[in-house]
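One protein chain is absent from this view; the other protein chains keep their places.
Right, subunit A next:
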Amino acid sequence: MDALERRIADLRAEVRRAVKAREHSLARSLRGELRRMEHEWDRAVGAEELPAPEPEAPLLPIREQVHQALALLGVPAAPKLIVAVNDAFFSRALRGSQFTSLRRDEERSFRSDPYARPYYLCSALTDRLSPARGLLAVSTWAPELRVLGPLSPRVDFLTSAVRVAEHLARLPEPPPGAVRLLTRMAQNIPGAAEGFAPADPVTAIRAARAELEVHRAADAAQRAEVAARAGRLLPDVERLFGAAALGALRGAAC
């Protein structure tokens, strides 16, 4: 408790400092941390006297929220992007920390009762067939989509930008958070955004597709090769969740 209180006091001071220095995104992340600590404190205080209250069940289970975001993006994505998409399009506040056990739980569930669920949240596999760090995919996707070649991170980023823009263009009233998300993505695609102005979905799509054209063929060939290798060498569960460290050496390219 004492340590928590000290940490909270420190965080408050840091937030003030960040606000004064006009470091807005830092202040925001610090505030998030502060809220978490205050929450912890509330819980700890309560735990000393009352039994902990049941955590409120979210309307949609986490795995379904993640699945929806991944379905929108259509490619393997990192928790940070999944959180951003949920926030921008569905006004849901997922937290990065909620992802930690997600993939492990999915794997456990698949191992104990394979294919019992309509889909599993799984890994994307590297060209060494190991699970790519920090990326989530959906088991029902084509195998080529669930593996990565060296060009895939860029291709998947461009693809997800196109998907975000397409989704945005379909909404009669685009949520401001979603426009901001697209703008941030577009700023890293040549010709997709003008300076700091909000990105236009049509321009962003055109620019992202233009760059995609440059990489598409080579990426598809590399991914097909990795997917074929995974299909040949790995049992079902590893095809979804990646080969364990030693297994990854088998048939590795170098």
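One rule holds in what follows: a contact is a pair of C-beta atoms (placed from the backbone, for glycine too) under 8 Å apart; a residue touches a chain by one contact, two chains touch by 3 or more; residues count from 1.
Here is the rule we go by: contacts and distances are computed from a predicted model.
Visitor: Which of the following is the UniProt-recorded protein name of the chain this complex doesn't show: "Secreted protein", "Acyl-CoA dehydrogenase", "RNA polymerase sigma factor" or "Ni/Fe-dependent hydrogenase, large subunit"?
Guide: Per the UniProt record, that chain is "Secreted protein".
Visitor: Which of A:H24, A:H39, A:R104 or A:R117 touches the chain that is not shown?
Guide: Going through A:H24, A:H39, A:R104 or A:R117 one by one, A:H24 is the residue touching the chain not shown.
Visitor: Which listed residue (A:R31, A:R63, A:R154 or A:R180) would be found touching the missing chain in the intact complex?
Guide: That would be A:R154, which touches the missing chain.
Visitor: Of the residues in subunit A, which ones touch the absent chain?
Guide: Output for subunit A: 10, 14, 21-26, 29, 78, 80-81, 126, 128, 130-133, 150-154, 156-157, 160, 185, 187-188, 190, 211, 214-215, 245, 248, 254.
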